[in-house]
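Here the complex is missing one protein chain, while the rest keep their positions.
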Amino acid sequence: MTRKTHHVPAEGVETTFRVRYAETDGQGIVYSSHYLVWFEIGRTEWCRRAGIDYRKLEEEGYLLVVTEATCRYLSPARYDDEVVVRTRLASGNRRQLQFDYDLRLLTTGKRIATGATTHLWLDRAGKPIVLPTELRRLFEV
Amino acid sequence: MTRKTHHVPAEGVETTFRVRYAETDGQGIVYSSHYLVWFEIGRTEWCRRAGIDYRKLEEEGYLLVVTEATCRYLSPARYDDEVVVRTRLASGNRRQLQFDYDLRLLTTGKRIATGATTHLWLDRAGKPIVLPTELRRLFEV
Amino acid sequence: MTRKTHHVPAEGVETTFRVRYAETDGQGIVYSSHYLVWFEIGRTEWCRRAGIDYRKLEEEGYLLVVTEATCRYLSPARYDDEVVVRTRLASGNRRQLQFDYDLRLLTTGKRIATGATTHLWLDRAGKPIVLPTELRRLFEV
Partner (left out) sequence: MTRKTHHVPAEGVETTFRVRYAETDGQGIVYSSHYLVWFEIGRTEWCRRAGIDYRKLEEEGYLLVVTEATCRYLSPARYDDEVVVRTRLASGNRRQLQFDYDLRLLTTGKRIATGATTHLWLDRAGKPIVLPTELRRLFEV
């Protein structure tokens, strides 16, 4: 029996936000590192939609760390653009997860970036852990 | 008897760093929030010069939080500029501290900003604490 | 005749966002500098509500730079908290503006910070400019 109460569509979860001026750089476009923060926004919403409160998971001692991140920058994003990030759980087992991301401008639908992150579950001491079955089911593809 | 082993000059401690491209914004100059990070660089160096290992203090349960920050932006800083931040302990008692900051460009000496931060000592649970005398002496003006 | 088409209530404009994990620091709470980014989110929404497209203003050569920022940190914000920032135009003339900010947690209403920023209008070359009357009216208190 799983405590998963929400349905996460296989094609992923979408969330929208506006580009902050702070995220632009001297080239007038968003600086590369912020896309990794936007991936985090996507993951947080994926979790929420899946009925997972990630903040609570951390309080219970399950920490999801990033072990690899990759981003392909296809077209620039600018201040005040509305960006839609679609987040999909690509794979998951008791030890690791992989999410992938697809970012588009809301108004034009133009794809601006794609990316992926891989993650490992650690305890507070930084040791890899095996997720209990009940939790593991929440991160099933 | 104090365990203070280093002398911090009253006029403050200087440290130099280069502006990162990531810190610039669409106006081609450094975005306002990064100056507060630069203040932190100044505080860290002030502590080091005073013989204080702030990371260790946190491990021992003494957390210095920011309760107020103010910055006056006088002239812009740009990518790859070398910035000198001079940090001075303005006041300190067993509960609170105030630092002030003076930022200049290394090559021209031009002042780009001044600022101040006030701080409170908390424990891990977020409760205000009184610093032990031995530690309090390290933060004497 | 003004081209101001929207009403900005005197008590200010509210906008809500969630705290990003990236904004937390080793103390488990939001790092001080990010509040200045949150102020920018507030200003952007204030402008939108006032019928001002700030991005367009910059394209037309009117750049609003920060000349002073101050923040009082009253209570910590944590990952995934929903923060409401209320932004008010405190004063404005043809050369300068001042905004002030009030930040609360959405769920509890607890005030977490207050702040203010002052601004100067510059041209692309970084010279102070006087705002044309039509634009100046958009930033009337």
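Residue numbering begins at 1 within each chain, and the chains themselves are lettered A, B and C in the order written.
We take it that a residue touches a chain if its C-beta (ideal position, glycine included) is under 8 Å from a C-beta of that chain, and two chains touch if they have at least 3 such contacts.
This is a predicted model, so every value here is computed, not measured.
Taking every chain of the complex into account, the absent chain touches A, B, C.
Only one residue in the set A:Pro9, A:Gly109 or A:Gly126 touches the chain that does not appear here, and it is A:Gly126. Across the entire complex, the residue among B:Asp25, B:Glu40, B:Glu68 or B:Asp100 in touch with the chain not shown is B:Glu40.
Residues of subunit B that touch the chain left out of view are 17-18, 20-22, 37, 40-41, 44, 54-55, 78-80. Taking the whole complex into account, subunit C touches the unshown chain at residues 21-22, 24-26, 28, 31, 33, 78-79. The omitted chain makes contact with subunit A at the following residues, 26-27, 29, 32-37, 58, 63, 65-73, 76, 117, 126.
Methods note: only the chains that are shown with their structure count from here on.
Both subunit B and subunit C are touched by A. Chain C has the Cα centre that lies closest to the mean of all protein Cα atoms in view. Shared numbers divided by all numbers used gives the overlap of an interface; between subunit A and subunit B this overlap exceeds half, so the copies present the same residues.
Chain centres here are Cα averages; for subunit B and subunit C they lie 25 Å apart. Distance from the subunit A centre to the subunit C centre is 28 Å, each centre being the mean of its Cα atoms.
The distance from the centre of subunit A to the centre of subunit B, with each centre set as the mean of the Cα atoms, comes to 33 Å.
Of all residues in subunit A, those touching 2 or more other chains are 21-22, 78-79, listed in ascending order.
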